[in-house]
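Below is the structure I would like to discuss, written out as structure tokens.
In this view, the complex is presented without one of its protein chains, the others remaining in place.
The block that comes next holds chain A.
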């Protein structure tokens, strides 16, 4: 036991001294891990790009449980990291609690809004990007039924589903949209087996295009789509390469840009709320050589037109989180 405590003490000291040296930026990844091929990985790529371009260093930590959020924030703040970027809506409460304790440290939270003088909140208009891929899905579907698999059932994920359904119905008013959530606990982000079964259940209801916003669970969704002659749609990062020719497109959410910008601004990060949508290129859809054969010029023209419409305000996409309801879909 004594030996064990010594080890603990030693590792804690090591961790502290590692972070104490600089005013480098720091990033905290959410549960799901920094290589989730999706949200966190996108954040990591932004941080890496900054490090490669500037030669700077950044501190990072991958959370293992909800209990570590506040602990990680405090440790980074006390060791002098500045700014501290956190990827994930779950940081809203812990950051709200501690931001006032470190007035000289700048915090950047992605996907949630925290009202404090030293916090910059970056939110994305996911409903706009989802709307675009929803249009593509409805146009690519031969059965007239498209579907959605969400990870944990939270308002943010419903926002994806709602925008997707709206876009699908805009492209084809007769389309049927099926939406399922994997679960209500954080385990729902890491259950590819259930993702596969959900996709198969949706296929048996007639769906032939499936959009996933489900972290690691989404790997199973895209796999099932590829194995069963359906088209998948990736999320957050460009996932077209995972099954070339069987992923219709990916809903891009440029978390990497948000992280890169925050790191570049350094301690001069402007507090306040920044909302990134289609017009800021914060969200969009992915085209590359892997899906070029799946998207016809007519589909591309229609979706580009919608993109312009959203940018100039002539198309309003409903934001689920604004009133917790969705005109195009019932949950």
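Going forward, a residue touches a chain if its C-beta (ideal position, glycine included) is under 8 Å from a C-beta of that chain, and two chains touch if they have at least 3 such contacts; residues count from 1.
Simple rule for what comes next: contacts and distances are computed from a predicted model.
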Taking the list "Sarcosine oxidase subunit alpha", "Dihydroorotase", "Fe-S cluster assembly protein SufB" or "Nucleoside ABC transporter membrane protein", the UniProt entry for the undisplayed chain gives the protein name "Nucleoside ABC transporter membrane protein"
Missing-chain contact among A:200, A:265 or A:321 belongs to A:200
From A:34, A:169 or A:254, the answer for touching the chain not displayed is A:34
Sole touch to the unshown chain from A:59, A:122 or A:178: residue A:178
Touching the unshown chain, chain A contributes residues 33-37, 41, 178, 180-181, 183-184, 187, 190-194, 196-198, 200-201, 204-205, 216, 219-220, 223, 227, 242
